[in-house]
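Note that one protein chain of the assembly has been removed; the remaining protein chains are unaltered in position.
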């Protein structure tokens, strides 16, 4: 494990932030405080964090409907995110976006997306842009197992491979697309095998092991940045909650859910950090306390923020 | 070569028909007799014929912009096809379709198609229909190397595999999509490798060897009909002419074109038939003469046929 | 009479048609055991089995295209899109294939394809889950477009759609799934191209459809209190459009308002206005007034969505405007 201490602790902090944020969203949504609908990332924290950790601030990501985790992993601030979920003017996107449309280009975040698989060509375009501008930037594209059955996946991976674009495709295989267990609509076990059809490397990693994700993605990011082209990284993981909050999950065996919750990514990582002498329990607790405090403040910030003024409704349509 | 004599001769006849038809279309188009534009199948005869030979009359095919060969291979009559190219009322489609839109459901021909890759999901649907109706029919889907980069390809092959649909995907890899050599826009050599991503068998065959195509497709058709699911068969071949008639082909090395023309599919097959004692030269000549005569009559038929009456223009829009 | 929810009425139409005709087959995402994102297909997988109620992968172009091929070969596919927003993905299969195949091929095949898709906003669902694209499909010859506003219509029109040999896009407004209405036990169908006069009136014609029908009726009550007697026409199908009823009503009231949820340019509201300007201009005693969404994607925040989508007050004001009050 040849990873700088700072990075290791940053990964810990960001996983915690995701966990706290999502858990709070769960409660707030149930209490009717949040409009619209939300898809939680609980249980998949290690994927976003491991994949974003090798990136620079100006590297790009595209995200999905289940986007909070990716945005936090890329450095998104909890307060402005929460304000966006509340539909407030102080949100990252002035309340125009909401949970499924948070973007923050300053951190390379090109948007969560309400359309499954739509981020794939967009990330590919960001990678093409980086290549044309010779900027040295890399793009990481998050998408689900469900999204890998869309045509965008195929077209984009082929294009990225043909032009050796600086991009890493990170498939979050959580076994389901809404209610549909993927084995019912796809004959292959590993989505990573599809990389063969594009002549790019494909890797399978344990998506609940943040170090494993980091290492696989670091290699892929380095490869991308060096001009050697894209990689498909498949992370096996699981979502704890129903597809969206409020959905009744009748389609997954409770034993399966429980087994995966037992395999959650943060506690073992905590143990690892302590065992390897990276941080003491007290140090980790301090991080956790700070996250909890930040979370409290984020909710307060959002609640106190004004709704966007109606007269702003027609702004931002045109340049 | 365990193929009935009748089938072997039928394959010979149909390859000849395609050759004669396309060569005549080439001339007629140059002479300004045909409206619109045409894409010729010259040089690829063995693919269509080898792939259609294992099929029954009520099995389905979908075709492409380069469709004349597929339709003849499936049993289409030269006169009604030629009339369609002339835009006459006696054409298969009353002149409403033209070269890119010949269809004849009675022979399972679900249409040439002006949209690259659009036949792929349509063929998949025909296979689903056969499955739902338990009719025992099989679908063969023709498409080019270029089309294999479209999202439809990916979505359809995954769907067909997931439901074990009775379909065979026949990729005509003639190395180019219009001016674009496929190696410039795809890193893999064999499109058949993409089958791995769908968990279906993928086969590469010499598309200029009608027996090889037949044998690969026969196996795939049998597999499909038995309920074991789809196969991807890639046929390596080449088009002799420019992408469409009238195009100036500056993008292919003349040596390459010549080399492939030397490897043309009919003469060696003729030799094979004679050598193996399937037919005498005289018998083959008789077939050829009949084809030439049929071709003459087809042109006459088309020329003499009336244009569709203007008042039929608004018919057939609605059921 | 028996009351059903709109989504139940749709499910009943599907079940009845599946019993009547073995070639009626459903596919879409999560329509099987899950019962569909809006509960429309609940119970159908149990009754008809997975051979006729098919869960597909997330691959809209592929499974709608599969519908085209199946419809051309003896099946009646009824396909569910979870939201109509991503009908953008299978556009090719609907517009260049399904809509044209019969015509291009000279009438030698049929295209009994139904695509069901939820439309509409007022749910804080944001820019990619609040679209309504009925105008696009009305533009294309070979496609019929259905926009029912009541459980009764939903059932009767869906049965008609399934029996129709043309491509039918069947738009269900999300705000309507949970409304209840009378649906008789007896079998019935509703012909396409017949608008419903939801309220007779003599002072102004308001042409509308889908969810805006409910809102317009509520406005009409308020107008009545102000002494204005509005005739409310619910199109039910925007293609074919019931030109006769629209023109007759305008000839009676001499004033036209068109109320539609989504954007104005090149929309159903444009077409209704153009129709009247072409064929009944002389009867108009005031300008035609359109009530539509404002020119912006549908925003997430409640305070903004309210501003972009039409308010009941907008319809009220439009009536005053055409009446010159």
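In this document, chain identifiers A, B and C correspond to the written order of the chains, with residue numbering beginning at 1 in each.
In the analysis below, a residue touches a chain if its C-beta (ideal position, glycine included) is under 8 Å from a C-beta of that chain, and two chains touch if they have at least 3 such contacts.
Note that the coordinates shown come from a computational prediction; the quantities given were computed from them, not determined experimentally.
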item: Displayed partners of the chain not shown (whole complex); value: A, B, C
item: Among A:29, A:86 or A:104, residue touching the chain not depicted; value: A:104
item: Per the touch definition above, residue among A:63, A:158, A:173 or A:231 touching the missing chain; value: A:158
item: Option touching the unshown chain, where B:15, B:61, B:126 or B:147 are the choices; value: B:147
item: Hidden partner chain, residues of chain B it touches; value: 35-37, 87-88, 94-101, 113-117, 146-147, 149-151, 177-180, 184-186, 250-251, 307-314, 317
item: In chain A, positions touching the absent partner; value: 60, 62, 91-97, 101, 103-106, 110-111, 113-115, 118, 120-133, 139, 151-152, 154-156, 158-159, 162-163, 315-319
item: Absent chain, residues of chain C that touch it; value: 61, 85-86, 88-89, 91-92, 94-96, 99-100, 103-104, 126-128, 131, 135-136, 138-142, 239, 241, 263-271, 273-274, 276-279, 281-282, 284, 286-290, 295-297, 299-300
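Basically, only the chains that are shown with their structure count from here on.
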item: Where chain B and chain C overlap in contact partners, by chain label; value: A
item: Separation of chain B from chain C, taking each centre as the mean of its C-alpha atoms, in whole Å; value: 40
item: Computed distance of Cα centres, chain B from chain A, in Å; value: 45
item: Whole-Å separation of chain centres (CA-atom averages), chain A against chain C; value: 36
item: Residue list for chain A, restricted to those that touch at least two other chains; value: 149-151, 184-186
item: Chain C residues counted as touching two or more neighbouring chains; value: 56-57, 59, 61-62
